[in-house]
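Removed: one protein chain of the complex. Kept in place: all other protein chains.
And then chain A:
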Amino acid sequence: MPPAETPAEVTECWDEYLASVTEGGESSSELIFSSLLSNTQPQLIVSGQHETQAGWHFPAGRGLAEELQCPLWQFPTASYYPPIDSTVGFEVTWRVWEKVDESATAAEPLPFTNASMDFTVMSYNILADDLLQANQELYTHCPLEVLDWSYRCSLLLEEIQEWEPDILCLQEVQENHYHQQLYPALSQMGYTCVYKRRTGTKRDGCATCYRSSCFSEVSVATLEFFRPETELLDRHNVGIIVLLRPVVMNGSVVKAKGPPLCVANTHLLFNPRRGDVKLAQLAIMLAEINSVIKSCNAKGEHCNLILCGDFNSIPSMPLYQLITTGELYFQGLPACMISGQKNLSHRAYGHRLCVPLWPSSLGITDRCQHTTASKEESKSESQRSGKGQYSHDFMRQLRFCPTACIRPLDLQLIPGVTNITPDASSVNQPDKSFSHTISHQLDLDRRRTATWDPSAGAFAIRGLKLIGSLSLLSEDVLWSMKGLPNDIFPSDHLSLLARFQLDLNAA
């Protein structure tokens, strides 16, 4: 049953998370940790395919239960950690760079020759102060001082300074804090910043920042997922897509320019029960990215893609599967199982997804492309080949075009055979064009397994290669630090950091 049918139920059932629980929060502190490492962890998904699976930095340690029985648990021996460089006093270095498993690259020798550029990308949900204040019950395990914004802000800036990401995708950036502290500080550190506040009353939003010495801006698009004309899209989430061109400078002289790099950043709806909304928001994002990439392709350029964000979803679950495999058969899936944030199977009697996932008025196809874009694409495809080739999708779009609705004069009238009246409103249309599977054609990592692991590397087919990522911290370690935020890590999320190599010849 579509949620739209009964307004009473909408209020009762569908909005319950809006009232008391805000984005990023769970209803008990116990759950924070399960969300910490996986559920609402910002994710960084890179374009390309890869065959590697790197392990966790820390060996599988004791589980949470064991830890609680053993409160005096010590840190693992120093051998787990790199020798601490005395010149680096900052303790986030407990997290270490891990190289992508080289054995995986051996099978696929890299085409890179001379001109390449290394860069790092950080994705980070920094926990907006407003949301922290509104959900204080989630942070009762924290000493008050670590919750203080100015303290958290200085830790955050230190952490950014420590890792010096070349591209920074932030979520939960509160508008006033952005303007007063983050933007001035980041500008001084050499970043150019794009900010997009959420629509609605919440003051936080996303920020995408890039080092001006490494990238020049080609274009910027900010996205609002709130669409008043579409009932499904009544939530105030946003996204940013920047198209960058890598620049290698030698002094003030431009040494090389690379192929365009599309960097997308978003924070999808939190509400674990509204997988349908999350998917529609993601579809808008993917359609927009598709347009950006197609515009590059139209100029004969290959465009690499990095998709960052807090997707409020865990690995192996449907939403994540759509991103990484490019396809999701959604018919009949309970909306509350899309993100897998928590086990809501006892409520699985609730809303199940059905065709169409979003109305055609949204202008986005089940292939997560703008309707116009897919038309144009098919058109240009057929024109390019010059062989009258058309896809099923393309031909079906013309099914009820004005010409097709006029009875052909030369059509013989055979009662019961050729006396049918075309009916665009019949069950066949317009939603016949929306299949039971949504998909996208973006070149995103297609092989992720159940355990989300940022160090599971990803390789682009062309031009972009993942060479390393920053290790996460185990649940044990985080518990021993009294959870998050703490006096080292300023948010209730960890930052994610990955290092890439870009082939500058691949343009």
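Criterion: contacts are C-beta pairs under 8 Å (C-beta built on N, C-alpha and C of every residue); 3 or more make two chains touch, one makes a residue touch a chain; residues count from 1.
Note that in this section contacts and distances are computed from a predicted model.
Between the listed names "Eukaryotic translation initiation factor 4E type 2", "RING-type E3 ubiquitin transferase", "Claudin" or "Proteasome subunit beta", the UniProt record for the complex's undisplayed chain reads "Eukaryotic translation initiation factor 4E type 2".
With the whole complex as reference, residues 379, 382, 387-392, 394-396, 398-401, 403-408, 410-412, 414, 416-422 of chain A touch the missing chain.
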